[in-house]
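Every protein chain of the complex appears in place save one, which is left out.
Naming follows writing order (A, B and C), and every chain is counted from residue 1.
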Amino acid sequence: MNPFLLISVLPLSMACLGLFPYTARWLPRAGAIIFLLQLPVVGWVCLPAFSGASIACGGFLMDGMGAAFTIITTLVAAAALVQSALLLPAARLEDSKMTDRRFCLFYTLSGIFILAMYAVPLVQHLGYLWIAIEAATLMSAPLINYHRSRNSLEATWKYLLLCSVGIAFALFGTVIIFAAQYAFTGGGTMMVSELVAHAANLDPRLLRLGFVFCLLGYGTKAGIFPLHNWLPDAYSEAPSVVSAMLSGALLNSALVAIWRLSQIMVAAGQIGLLRQLLVPAGAITVIAASIMLVRQHDLKRMLAYSSVEHAGLLTLAIGIGSGKIFILHAFNHSLVKVALFLLAGGVVHAYGTKALSRLGGILKRTPAWGIALMAGGFAIAGSPPFGTFISEWLLLRDAFAAGEVVAVAAVVIGLTITLIAITTHMGRAVFGNGHAPARNVAVRTWTLTPAVLLVLSLLAGVAISPPVMQVLSMLAGQGGGS
Amino acid sequence: MSLFPWFLGDAGFTFAVDPLSCWFLAIIGVAGLPALIFAPGYLQHLRHRVSLSLVWVALILLMISMAGVVMAANAILFLVAWEVMALSSFALVTADHERRDSRRAAIIYLGATRAGTAFLMIGFLWAHHLTGSWVFSEWGISGTGALAPALLIFAGLATKAGCWPFHLWLPIAHPAAPAPVSALMSGVMIKTAIYVMIRLFVLDNHFVVPLLGPILLVLGAISAFWGVLFALLQHDLKRLLAYHSVENIGIILMGLGVSLLGRQHHLPLLEQLGLAAALFHTLNHAIFKSLLFLGAGAVDACTHLRDIEKLGGLVHRMPWTTGAFVTGSAAICALPPLNGFASEWLLYQGFFKLAMDGPSVGLRFGALLLMGWLALIGALAIACFVKAVGVVFLGNPRSRRAERATEAGRGMVVAQVLPAVMCIALGVAAPAVLGQLGRITSRLGDPSLLYHAWTIPLTLIALLLACTVGGLAMWVAALSRSLPARRFITWECGFGDLGPRTQYTATGFAQPISRIFGAVYSYTVDINVKGRNRRYFPDKVTAETAHEAYLETKVYTPLLQSIKRMAGIFLMRLQAGSIHQYLIYMALMLGLLFWVGVS
Amino acid sequence: MNLSQIDILAAGVAVLAVWMCGVTCLKMQVWGLSGQTVLLSGICVLLGREEAATGMFILALVVFSIKAVGIPVFLSKAAERMDITRDRGIYNNSTQALLMGCGLLILGYFMTPKVAVPTMMNQGTAGMALALIFIGMLLMVTRRLALSQIVGFLTMENGIFLYGLTQTSGMPLLMEMGILFEALVGVLIAGLVMFRINRSFEHIDVTDMRGLRH
Partner (left out) sequence: MGGGELMNSLFLSVLHLINLLLLPLLLMGIIRKAKAVMQNRIGAPLLQPFYDMAKFLHKTETISENAGWIFIWTPRVGLAVAVIAAILVPWTGVLLPPGWAPATNFLLMLYLLTLGKFFTMLAALDTGSAFGGLGASREATISMLAEPALIIALGALALGAGSTDLMAIYSSPASPFIALLAGAGMVITALAELSRMPVDDPTTHLELTMVHEAMILEYSGRSLAMIEYATALRTCIFFGLAVQTLLQAWPVFHALPLLLHYAASLLGLVVLGISVAVAEGILVKLKWRSVPNFLTFAVVLSLLAAVIAAVQS
């Protein structure tokens, strides 16, 4: 049975439900339930991968890497949809122009969006990989434009154009890699596994060229500096649940694509170029993002820049070829960042502003949010005992062991600046004696999902142990290399 | 001892408890207990602004994490405990977050401690790279390769310890926290950095870096002087005490420096003396500094005043607090027979031995010079605490609040008397303490050296003192039975009664010394006289003093400002909002990648 | 003989693209785009005839119908509905853009050996494809209007298509279709967004969309 079909049933059903406007009243709850049901399904489908098996059928391959990112995506989607069951109806009351159709369209689009993101780590075929990512891009564009304000339109346009151009480069790269295998007979293949298998007789020049273009394309999607410019706009203007999905899942998908390609490069003995490109890219991204975090005026933009920073860290992890840390850090980052975006959604809704200067006294007015935001801030900045600390620490260790001393120094500096900056900005919003929220909401209820995610990341920090690391390296190992 | 061997990836959740750890655990307990006794009573007067539950949780977390820091056996677990310690203390500093300055203090504190952690991280990674292990006891790095990681780690620790020039956060953050927390932070938390220094640099040969001894000595000397000098200028009691923490950290570092020099030149006695002085002074400082902070807290709680210029005359209203505070002051001024003297005497002996056996003339002379330097610091400390005690507790009250003060609650009094008693006991029983220290220093060599180095019969002197004072007291009592003393006003030169304004202010008291060292912080006094016919009958005469801490104004502030400005410019230029610009970035990136990848 | 014909057609595509850099009239741009695509489908047909592959003919048909007819019609209709006729570029100087286009063409030509596949019969088209991609970027960078940016984007895609067509031994048909479909959907969504922009900004001049910064 095709794993992809199995896990795509429920999202598809949600997407279909979204086509009928009269479901608007109960669709949010339905979506939440559907994705809570999706969790065990995905768990069941991915189970074999944890025992080392990898199911391949019809161009799809459920290997370790695929399983890991499928699970992450599912977690993110579940959290986002559960929270959107609270956020969207509340937000809808404020927006008179919101019709049932538009409201339900959200669910259709996010259903397909999530499907596309499922496809990314599972497809074997580079071409379909590209198509999946492009599809995710196209589906998320209207989601970003959910509010249809001037700003969100602008953000959508920038997102659409920049990402499409990037993706076009990625396509070009893919084609070149396809062309690079003229040498061996029996026509070309686009299957990653086969490419890895006979990577030896790929034309190195064309392969390098292709990888460069793919890096440019998928890097744009992941938000590697200086290709990140669309990212803050999109993340800050999209509804918070969408920002959560973009940051928690889509970012990972782009990086998974880069990981797949890096495997081919490694197999083809181009590891030198891989290092030469990815490590500096990651380090520079981290430090640039941290510098940009110093001056922030908008809660969600701040979170967006921190996503850029983590994209840099993940790129570094890929660059030093350590798949397990790539998975681990992606997991931790997704948990925490999603939690923060969902919290931000609640805050923005209740206080009616994203501006840090106008927020304030959250801890006093709505203690649950205040504590959760502060904890999330520390978590995303990589303070122990949260999972991010452990994964960043292991990443630094391996990078140092790999001899990338300069990169490590840069990253440590970047992380330091980031923590100070994020905590300062969070402090502006959380501490002090601010004004009461404009709309009062059931804070406890709204904090539930983020709190669960934060606790998960806390556990992830505590639970990293040799067995777990073995499982991780097995998952990554099946992804090839590392 | 390994609790959960599966923790933290590859390092393990392992503890190592040896005499050194026990010593610092004892310090945590000894200084933590009074703070915990003090807290309930004290927090009552903050309960409107502070969420008590949060404070308690953070307080307990702080205690636990400090214990974790001194027991951690490997670098990663250590870092975790270290960060938890920093975060919980950050939470405590922000406890009173509705006040702007405590928010500011919290941010500064966080920045400083995080910068320190960054140094530590790189240093530890480096050490791991060199040794392939996270476990401290398996580290053995020497030669030129050891210098860089050692200096990085030292920088990180110095930041936490508040050693010059990394001390700036300390006098800002410590006063902002509630008094019991200040007591813990100043008394114990900064000592954890000392612990790691001893563990890594002094006690075992984890890092063999000859350069470190002189560095510690010099930085310690500067910190001690700097701290006490700035303490002399303060008006906020807690701030004054915080600066004294910088001073005492300096003294402790000097002890460590002596010890390292002793190792470098193979003088085992010197090695032990320095270490013993440092450890002993660490304990002493933990006790009297927490005592003093608790005293300041009691004054704050009972008068709601922290500006000492508004206080005075509390000796009649808060006798217990006064007694404890005076004891603590005497101890921190290293007056015999209290504990402060015992440890500083050891340090003096260390300097003297260095002056005797030092291999080079420069070293010998330097050691003699340091003896004088220490004396200077001690004298400055005395001046500072005479000022503090005199202005806060003695004389006439300078404000109505000070007049209306009443003694603190029983718990708070007990919490102050306890360390006061310990100050005396540790001084009198110094040989016993040395016995305990011998268990630590024995790792450096024969501990009997240390016992023999302790010659002065402090106990005897204490006894003599007590007897003589008692005898005199009895004699005076006998005399006063025949003609009792009478009470009368303080002599006012016949100009009507003395108001509080006629007393010396703290500023006035410190002025002569401040003027002498004015060059260090451009000390200025400007006096202006108002009114017609100002020469003879001025309406109003005002004198204002001002000083400038160059390190802040000339180094740190400009640095941070420029960083912020550059960051702003960077962001605005890069993220200018024009999609064409972004496309051009993409094209440039394409060119760059093309160049790297293809050529 | 075909080889030279393919090369000629490819060159024609590139030249059309360069010409598009110079024109300011939207209609002209759009039809220039469709002209490119017509030539591309021509190449398709030639290759198909040569290799006797029916897939190529289908591909040619689809490409023609979508990119040479469908999208241009949609775009020109859009231009009419928003009654915009010309896009005077950012520098308000089309000759500069034209010169840059030529420069990029030459650049692509010199880059040919770097990107061409040695075993393929017509190497030159690789350079042309690269040039097309560059020129597409140039179009997007030098134009004010959202619509002409779409045109630029499609030019890029044409370049990629050309490369895939001539430098590979036949991409999987399904994938080609998928890519085309994506392009179509992309253009439609972009068009919708463009309409919305036009409605709420009263223009589609992206140089004035600078509300989001820092």
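The rule is short, and it goes like this: a contact is a pair of C-beta atoms (placed from the backbone, for glycine too) under 8 Å apart; a residue touches a chain by one contact, two chains touch by 3 or more.
Just so it is clear, the structure is predicted and the values come from calculations on it, not from any experiment.
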item: Chains in view that touch the one left out, judged over the entire complex; value: B
item: Contact residue for the chain not shown (choose from B:Ile60, B:Leu479, B:Val529 or B:Ala546); value: B:Leu479
item: Sole residue of B:Pro165, B:Pro500 or B:Pro538 that reaches the chain not shown, by the stated touch rule; value: B:Pro500
item: Selected residue (touches chain absent from view) among B:Leu43, B:Leu311 or B:Met371; value: B:Met371
item: Residue, one of B:Leu335, B:Met422, B:Leu449 or B:Met586, that touches the chain absent here; value: B:Leu335
item: Sites on chain B contacted by the missing partner chain, in the whole complex; value: 312-313, 315-316, 319, 322, 326, 330, 333-336, 341, 345, 348-349, 352, 355-356, 361, 364-365, 368-369, 371-373, 375-376, 378-380, 382-383, 386-387, 389-391, 394-396, 455-458, 460-461, 464-465, 468-469, 472-473, 476, 479-480, 483-493, 498, 500, 502-504, 508-513, 516
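The working rule: only the chains that are shown with their structure count from here on.
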item: Centre-most chain [mean C-alpha coordinates]; value: A
item: Gap in Å, rounded to a whole number, between the CA centres of chain C and chain A; value: 31
item: Rounded Å distance, chain B centre to chain C centre (Cα mean); value: 70
item: Overlap residues in chain C, where contacts from two or more other chains coincide; value: 114, 137, 140, 206, 209, 211-212, 214
item: Residues of chain B whose C-beta touches two or more other chains; value: 571, 575, 579, 583, 586, 590, 598
item: Chain A-facing residues of chain B, complex; value: 4, 6-10, 51, 76, 79-80, 83-84, 87, 94, 97-98, 100, 103, 106-107, 110-111, 114-115, 117-118, 121-122, 125-126, 128-129, 563-564, 566-568, 570-571, 574-575, 579, 581-583, 585-586, 588-590, 593-594, 596-598
item: Residue ranges of chain C in contact with chain A within the complex; value: 114-115, 117-120, 133, 137, 140, 146, 149, 153, 156-157, 159-160, 163-164, 167-172, 175, 178-179, 182, 185-186, 189-190, 192-194, 196-197, 200-201, 206, 209, 211-212, 214
item: Residue ranges of chain C in contact with chain B within the complex; value: 90, 114, 137, 140-141, 206-207, 209-214
